[in-house]
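Take a look at the structure set out below.
Each chain you see keeps its place in the complex, though not every chain is here.
The chains carry the letters A and B, assigned in the order they are written, with residues numbered from 1 in each.
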Amino acid sequence: MDMASRNQSLRVGVLGAGRIGRIHTQILTRLGVTVVAIADPSDERGASLAREFGVAKVTTNPDDIFQDPTIHAVLICSPTDQHAQQIHQAAAHKKHIFCEKPIALDLAVVDAAVHAVEAAGVKMMVGFNRRFDANFKRIRQAILQDEIGTIGMVRITSRDPSAPPVSYIKVSGGIFCDMTIHDFDMARFLVGAEVDQVFVMAQARDPEIGAAGDVDTAVICLRFENGVLGYIENSRVAAYGYDQRVEILGSKGAVSCENNYPNTVTISNGTSIARDLPLHFFIDRYMEAYKDELAAFVEICLNKDAIAPVSGHDGRQALKLGLAATLSMKENRPVRLCEFDTPRMVGRL
Amino acid sequence: MDMASRNQSLRVGVLGAGRIGRIHTQILTRLGVTVVAIADPSDERGASLAREFGVAKVTTNPDDIFQDPTIHAVLICSPTDQHAQQIHQAAAHKKHIFCEKPIALDLAVVDAAVHAVEAAGVKMMVGFNRRFDANFKRIRQAILQDEIGTIGMVRITSRDPSAPPVSYIKVSGGIFCDMTIHDFDMARFLVGAEVDQVFVMAQARDPEIGAAGDVDTAVICLRFENGVLGYIENSRVAAYGYDQRVEILGSKGAVSCENNYPNTVTISNGTSIARDLPLHFFIDRYMEAYKDELAAFVEICLNKDAIAPVSGHDGRQALKLGLAATLSMKENRPVRLCEFDTPRMVGRL
């Protein structure tokens, strides 16, 4: 069977027709996967997306997707607070699951969802799209190929061009569970080890964000269990655009990446040597990564032996780091990840 | 009507299922255009391409396409020596035409084809895909926006990673009509003027290419009618890959572009600071340009008022430059383009 027919045989339902749901639907269409139905609370939004990509069925009720026996897999692109429940439903109906990050903002809830998936024997992949970016994949490859020797230190720079609305920030779970969670996953992905300790220094440059109880500028230090040191720098406001860089120092050298640009053109005049700004935000920067991410999900759906390259466990560990960072900031002290393994600590948060 | 339905309404036939025919078919499919049929002398090759992209009809006879009244436009992706005749046939059947470069290797033949298209009242676009590349578009924009003042000099560097087979070189029309023709079009596109004079210094580094009567290394100087100087550097062999750069000096500054790379990663070790090679060849480098090129063709097919961004005249002028360069090399002298406007000279070639 050729690739086109193979992909076409996979029947998928999409939960959520917002920005990320739209991106995934477009990519699935290009991959030739059969998008059977789209569910969204807004009739209009779902219908518009369905029309754009020729999806036959639209519903406001996710059950229409869960209970459709012809659907093999679902993409959970709904708001975070619905993720866990939809994972349970999908697992109950034996559908493979692609779930946007984070699974939930509560570790116990995440654990229950991951357990339900395992018990049902379906596969789940969590949407840490950056693992599929060409730059970060090449960095991971440099490590695996021993191009820089043993890792000593990893730096992640992650800055957004501008902050989301304060209304969003209030329900986001805080910068560490909302934004840094991607960087926590990246750190684990690149180092290939778990973190032992986290320390945060943070600040709200924007008083409105501070008033909402969050910060917009942070340095997060990580000590990995294998002794590697890591540090993540986050900012919600980089005037020049989306800034996504990694640099790793190893015993034999270093590997790093720069941002991606819309062109390679340089303009020289009597004042400066200049180039255009980098790709402005995540949709531009990571479109290729989103494609490869869904191609990987299609593969695990169609190939019984294929394992999810980003698992529920990965989602859990990144969340735990987000919670530890939040605690470190609150208490201005280094926090050990094992604090979250005792019932007391989990309860306390 | 939304974009998807609009594109779907355009019915296209593809002539030639080789490498470039495959690329165009893939892109048309992604654009949602209806590819009605594929014609290729090889039954097998046509069928394979049709299967890959779900094209219903395959034929070894191009007439099946020309005579299909439901087809609005054709893509001529056949060998060069069939282009002109297929243009005549398509024009006769009132189909819009996308023709790969060059239209032909004989100016009179090109002129007749262009005339037939005009007489038939159909539209024709020639496949100078590089005009749609993000780097070169940005350079053109810098000129139009007066970011570098009045142009004084333009440099085009154009190197292939490796030479095509000698069998191909023998029928290619020579490097200037086969490879440099793209650079001639780029020079005209960027400068926005016609060339008055051409001079060539060239060399066959590879003795097999020399034995085939061609060269693989060349510097081509251009004097434009408006006084701008241009120079193109070609090589058939660049060990590090496809090299496509432009640099323009103006009265207020300069604009230039670098090659495109698969990633932005740098690896530093005890020996060097290094990055991976640039995108290896034209399919990688210009895939986005091909998409934008066909989107432009779709637009002129569907929008009565839209004008082809690359016309038959553009194809003619680039060919004339190729012929002038060939003559300059043979006679080791600067050649004026007006030499090709007299019957004597055209006859002589």
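Quick notes on this one:
The rule we apply is simple: a contact is a pair of C-beta atoms (placed from the backbone, for glycine too) under 8 Å apart; a residue touches a chain by one contact, two chains touch by 3 or more.
None of these values were measured; they are calculated from a predicted model.
Shown are 2 identical chains; the number of copies across the whole complex in this structure file is 4.
Definition applied: only the chains that are shown with their structure count from here on.
Annotation: 40 Å between the Cα-based centres of chain A and chain B.
Interface of chain A with chain B (complex): residues 2, 4, 30, 51-54, 134-135, 137-139, 142, 147-148, 252-260, 262-270, 276.
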